[in-house]
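Let me begin by presenting the structure, written as structure tokens, before commenting on it.
All protein chains of the complex are present and in place, except for one that has been dropped.
In order of appearance the chains are A and B, and numbering begins at 1 in each one.
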Amino acid sequence: MVVFGYRLPGMSSLLIWALVWELVGRSDMSFFVPPLSEVVTTLFSIIGTAAFQKALYETAYAFVAGVFFAVVIGVPTGILMGKNRLIDELLLPWVNIFLSAPLTALVPVLMVLFGFGMKSIIITTTLFAIWIIILNARVGVMQINRSLVEMARSFGATPWDAFTKVYFWAALPEILGGVRIGVIRAVKGVIIGQLLISIVGFGALFELYSNNFLMAHFWAVLLVLFALAFTLSEVLAWMERRLSYYSSKR
Amino acid sequence: MPLLQRLPIRRSLLLKLLSALLVFGAWEIAGRVPVSYAFPTFFESMSALWTLAIEGTLFSAYYDTLKPLVIGIAISAFIGIAVGLWIGLSSWFDWLFSPIFIVMQAAPLAALIPLLVMIYGIGLTSKVFVVCIMAMPVIVLNTAGAVRNTPTNLVEMGQSFLANRVEVITKIIIPAASPVIFSGLRLGVSAGFIGAILAELKITPTGVGDIISYSRSVADYPSMYAAIFSIILLAVLFLNLLERIEVTLFEGNDRGYASD
Partner (left out) sequence: MAMPQIKPVESGAPEIAVSAKNISKNYGDVEALKDLTLEFPKGQLTSLLGPSGCGKTTLLKIIAGLLEPTSGIVEVNGKAVTGPGPDRAFVFQDFALLPWASVLRNVAFGLELRGVGKSEREDIAAKYIKDVGLGGFEGSFPHELSGGMRQRVGLARALSVDAEVLLMDEPFSAVDEQTRRKFQEDLLSLVQNENKTFIFVTHSIEEAVYVSDQIAILLPRPSRVSDIIRPSDLRTKDVDNIRRDPEYLDTVDRIWALLRTYVE
């Protein structure tokens, strides 16, 4: 967007939307939309409270643990599938099914199996993130340039050398791309898990605020959550772009 | 020769069956051990599914579940494609609206559900809204991206053969973008399923969500697993069908350039 020869930065229109929010809030059009300024003031007042920090900590804990398991299990599984045809053919249908399946439906099962607590939320998070990580690691390994493989062999690389010095790095951009999408899915998974098992983290906080019609509190938490999720996805995208230099020419 | 050509297909089919057998077998064994009091065997679950089906409970439940899904997807598709086209074609509109959908795409929109319930109550409206907020961003962003990425050479070709702006849009940009728009719709349907089930589990138990919640509360685990199995199966089969349609409909659309 160029105005009078000056290029407006990409996300600057959000300022206009913030203004619209403020005006709608001030006009008392809806009880459910308090002015942005009020939401921000509330945000600063609750950010130091124990309840908020506990929710943030619990969410971060479940998220980090969920992503950790998704990466630690997902990447090796994907690489294995890329290298071994039999394993690939046995697992691929299931990976594809769970990639597109509405995983929300599995949360009740996790609840009866693992209880109404942190464990279920971590597993939900892992389930949301893992499939795309597996799939991308698999694709990354499978599409390693043949001449790169032959180069390693013709220079006499041992299998271990070939793996650690060539294959892993050649597949890295795809693996990281999968982790990025997986992390974004994990954010949604952790929130969905907390909403359905609403005694932990932000799920409990949402329940508390909405039952007491604390609109500014509710929006303040939403604002924090959306801002964190957006920042996270932008940081990951930026890292991926930094790395793309070596996936572009090979 | 025909036999040799069919052999790889037969191998992959066999392996798929074997893979299904392994997983369902593991489910059966785990249920028999049992790993948990709340873990029925595969056959128990399947017979519960059969009972639900012949009683007709399953079908009336699906009618309730699919209603907000279909309405929500229809609304999202209509508005999403229109907004996406506009964003893709106008840099001003792009600047104004893209950030909203980019944030929506990254954010856990499920967190809006309690708010929707406060505003619209626990009825159909809220559930349709849940489906819409889940499905819309990916439809909008895919459409806009597809329009923006129309191959320049095709647009230049149109211009050099004297196409006006409307002809460039209707005869080149929209056909060129339609495969990506369609796959955006498919991803939207996938997200819509998540939304529809989430709405039934979180807002009020109706439809399949009701079977799940009710059978859990009376500890009828086979029925609960059966309902979950059926909704996942339905979603996966439907999305697979959409993918097949996509492949046949747009065969060769991403090819035909100088690169191959």
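We adopt the following convention: contacts are C-beta pairs under 8 Å (C-beta built on N, C-alpha and C of every residue); 3 or more make two chains touch, one makes a residue touch a chain.
Because the structure is a prediction, the values reported are computed rather than measured.
For the chain that is not shown, the touched chains among those present are B, taking the whole complex. Touch with the chain that is not drawn comes from one residue among B:28, B:167, B:220 or B:243, which is B:167.
Residue in contact with the omitted chain (choice from B:12, B:36 or B:153): B:153. Remark: the residues of chain B touching the chain excluded from display are 151, 153-154, 156-163, 167, 171-172, 175-176, 178, 250-260.
One rule holds in what follows: only the chains that are shown with their structure count from here on.
Rounded to whole angstrom, the centroid-to-centroid distance between chain A and chain B, based on C-alpha atoms, equals 19 Å.
By the touch rule above, chain B contacts chain A in their complex via residues 11-12, 15-16, 18-20, 22-23, 36, 38-39, 91-92, 94-100, 102-103, 106-115, 117-119, 190, 193-194, 196-198, 201-202, 208, 212-213, 216, 221, 224-225, 228, 231-232, 235-236, 239-240. Looking at the complex, you find that chain A touches chain B at residues 1-2, 8, 10-14, 16-17, 30, 32, 86, 89-91, 93-94, 97, 100-109, 111-113, 184, 187-188, 190-192, 195-196, 202, 206-207, 209-210, 213, 218, 221-222, 225-226, 229-230, 232-234.
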